[in-house]
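Presenting chain A:
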Amino acid sequence: MKLLVKGGRLIDPAAGRDGAFDVLIEDGRVAKVGRDLPANDAAIFEVPRGALVVPGLIDMHVHLREPGQEHKETIATGTASAVAGGFTAVACMPNTDPINDHAGITQFILKKAAEAGLARVYPIGAVSLGSRGEQLAELGEQRTAGCVAFSDDGRPVATALLMRRALEYAGMLKAVIIDHCEDPSLKGDGVAHEGYRAAALGLRGIPGAAESLMVERDISLAELTGARVHVAHMSARQSLRAVRAGKARGVQVTCEVAPHHFTLTDDALAEPVQYDTNVKMNPPLREAADRDAMLEGLADGSIDAIATDHAPHHADEKMVEFDRAPFGIVGLETAVPIVFDRLIHTGRITLTRMIELLSVNPARILGIPGGTLTEGQLGDVTILAPDMATTISAGALRSRSKNTPYDGWQFRGGVAATIVGGRVVYQHPQ
Partner candidate 1 sequence: MSTHTADRTPDTAPAVDAPAVRLRSRHLLGIEGLTPAEITLILDTSEAMKEVGKRAIKKVPALRGRTVVNLFFEPSTRTRTSFEIAEKRLSADTLSIATATSSVTKGESLLDTVRNLEAMSPDMIVMRHASSGAPHLLARTCHSAIINAGDGMHEHPTQALLDAFTIREHKGRLAGLKIAIVGDLLHSRVLRSNLILLKTMGADLWVCGPATLFPPAIEQFEVHATTSVDEAVEGADVVMMLRIQNERMHGHFIPSVREYFALFGMTPARLRRASPEVILMHPGPMNRGVEIDSEVADGPYSVILEQVSNGVAVRMAVLYLLAGREADLSEVS
Partner candidate 2 sequence: MPQVMDADRMSRALTRIAHEILERNRGLDDVALVGVRTRGVPIARRLAKLLREINGDHVPTGSLDITLYRDDLMRNAVGPQPVVRRTEIPFSIDGRRILLVDDVLYTGRTTRAALDALIDFGRPKAIQLVVMVDRGHRELPIKADYVGKNVPTSARQSVQVRLEEIDGADEILIEGEA
């Protein structure tokens, strides 16, 4: 199987390339990158005028819900959503039902992903059995089975001692621990950011300190153990401050931010619709100062990756009182338009930085192939259309669930096509 990706501007920061280069992919891997490559017997993919050719985007934080919650999403629908969003690979969190704390579940996930044949799926295994925070899961077996990192996402790693041991053990396996940073006692039964909006609407609040407190714990433990820790879905400015300080001291801490945390604030609780459960997620949408801090961090390099925390929920589950609705929104198909519209076209970040945030760094943090299109690398390519007018339509999302706050929003920028292992798995119908 040969595919020649012809025309278009190739931007590959890791390889130091930015210009008119063609990419030839053979048997799923990059065979050659050069100017005006001959097609010979390869199939040709003509890159649309004005489109960008970049290493396949990687979303390092998604919830695919299978096994156990297939009414929300399956690996098939989730990976279809991923490639429609321009992602050639996703890393999926273990809070399925049953929790992925056992090699058998990891193998099941990989099998389902192979059957779907769309985006690559890299499972993240649970740190503790059942993510209950009591006993370490068999991280070694899980690593062998295919897990690339470990997390108890949905919850923080329960105790400092467990986190310390997990960091040491996973470090030995050369895998990173990804923590959902949150102090449970400060979070309590909060459902929204603790601030004026929640207070006026009578909603129990979750202060930014609930997150930053745990971030600081994890940074201290990473420092103690010399291991790598990654902060999941960071939202509070205090957390970013702690991460910056940790990095300055030489601690191996990395962090990710989801698009909703650098575009929306807790004003969305009250406008345009009050108590819209499509703006309920954990960590919650915070104040303008937090959102602005995230934008700064994306620009100045303190934030390593953009990850969507794609969290599908069935409409019935969200169409309830705010208190009772589950946390989370989908994000795979809205990320690229948002990044173009709010970060590139506003001049906050460069295209190079965008690729670092969405491809180079996720690959590096997870220790998976990707992030560059040099010879021998995976033939995963994303074709981006930076000026494509995109209108988000919840009903048209390929995800099984439609819980997005961006329904009807218009963005400038989108995905023209997605190529995984030399196969065109998604093409924009235009």
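Candidate entries met the following condition: all candidates are chains of the complex that A comes from, given by their letters.
We adopt the following convention: a contact is a pair of C-beta atoms (placed from the backbone, for glycine too) under 8 Å apart; a residue touches a chain by one contact, two chains touch by 3 or more; residues count from 1.
Bear in mind the structure is a predicted one, so any value in this text is a computation, not a measurement.
J.: Which one of these touches chain A in the complex: 1 or 2?
T.: 1
J.: What residues on chain A touch candidate 1, complex-wise?
T.: So the residues of chain A in touch with candidate 1 come to 188, 194-196, 198-205, 207, 273-275, 316, 319-324.
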